[in-house]
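Mind looking over this structure? Questions follow.
Taken from a larger complex, these chains appear in their original positions, while the remainder are omitted.
Note that the chains are named A and B in the order they appear, and that numbering of residues resets to 1 at the start of each chain.
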Amino acid sequence: MQTHKAKRVAIIIEAPMERRLRKTLEDAGVTGYSILPVTGGSGRSGSWSAEGQVGMAGGMVQVVCIVKPERLDALLDSAFSVVERHIGVVTVSDCEVLRAERF
Amino acid sequence: MFGIKYMEAVLDDFLSLATTNLISPLILSFVLGVCAALGRSDLVFPEAAAKALSIYLLFAIGMKGGVSVADHGVDLRLGGAIIAGIILSAALPLIAFKLLGIMTALDRTNAAAVAAHYGSISIVTFVAGTSVLESAGIASDGFMVAVAAAMEAPAILSALWLISRGDSETRMDATLWREIMLNGSIVLLVGAFAIGMIVGKEGMADVESFFVSPFKGALCLFLLDMGLVAGRGLRRSRNVLTLGLLGFGFLMPLIGSAAGAALGLLIGLPAGSLFLLMVLSASASYIAVPAAMRVAVPEADPGIYLTLSLGVTFPFNLTLGLPIYLALATLLTGG
């Protein structure tokens, strides 16, 4: 099967910031991403879990974008402007995709 | 002589009120939740069910308020009560901020973030308050629901102003402002209030066996979950709770309720509504304000403000606060 190089960017960020991150990504021309729920975790600010919450203030979400390598930097710049003061974890890894024309 | 007898009678009243309150299924459910969480039981309430229950409670309480206003006509005091609520919500953070400066070592940002919570309100405390009123057979004004909605947001502005006077900057923008004003619970409360006003008693009759009769039982389950959340929060964050913070968490609701009482008397609220205004002033937000703080003041530590409002002040109000405020409200209005 013919595959093409791409980058997978995963951003874990506070749920109340989801809307802003989505908007920023869309403004930066990143049209493809998916959002996965995160139900718990641990970090410098202690550990948490979705069941122990009222309201969404404490929750996190993971935003996953698959992008062409050449669009990585623009994506990271715009994402960073949102997560900068926040606790978001940003990872980038290599991957291959089918149907490169979609990215 | 007479004064002492009177005080004794009041104290008696208060004690019996407190006992009734403490052994109601509502409070016991909350206590069960706290104990289960502290004992590290794996009992959890699914997040979706908790959200659904809170939508139900907000809708029901809003609608009941609206129906009651439709029934009794709009009262002149409505305007006064809403203004009083806004003033309280805006002013209490300033008091809280000062108090935190005296009692704790929190930095400016964290102190302001905590202060915001105490100006705003906890609608569940309000709902529990209406239940206590009902059991005591005391009437209250339907429009107090609108006052509750009006008190959610001003506190956030005050806190952001406090922060911006220091050197840290906040992320306040039109988007956040809209998010705060149109947050789910305000929309539900105000919307259901409006629906109640439109459909009146007659329309309510249709949906009474869903929104009215099962209300208290549903509140039991919700308080069970609140107990679980509060208990788990306490267990996780016991190390952030200094003595000063703890003291603040108990003292501030008393100060808030006193301020609420003062303004409520000024505008001539009767016992039931006065009590509810005191409850609103005494209670601290743990839904709307934390979400706003996460966005606007990411540097503030949620462990501090959530633990204080949900783990300390909420249980205090629910158990001891409510009977105290009710005894005072009856006393002050000569009831």
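What to note about this one:
Rule of thumb we're sticking to: contacts are C-beta pairs under 8 Å (C-beta built on N, C-alpha and C of every residue); 3 or more make two chains touch, one makes a residue touch a chain.
Because the structure is predicted, anything quoted here is derived from the model rather than measured.
Whole-complex chain count, expressed with the shown labels: A x3, B x3.
The rule we apply is simple: only the chains that are shown with their structure count from here on.
With centres taken as mean Cα positions, chain B sits 35 Å from chain A. Against chain B, in their complex, chain A makes its touches with residues 14, 16-17, 19-20, 45-48, 50-58, 85-87.
If you check the complex, the residues on chain B that touch chain A are 37, 44-47, 50, 54, 171, 175, 179, 225-226, 228-229, 232-233, 236-237, 286-288, 290-295, 298-299, 301-303, 306, 310.
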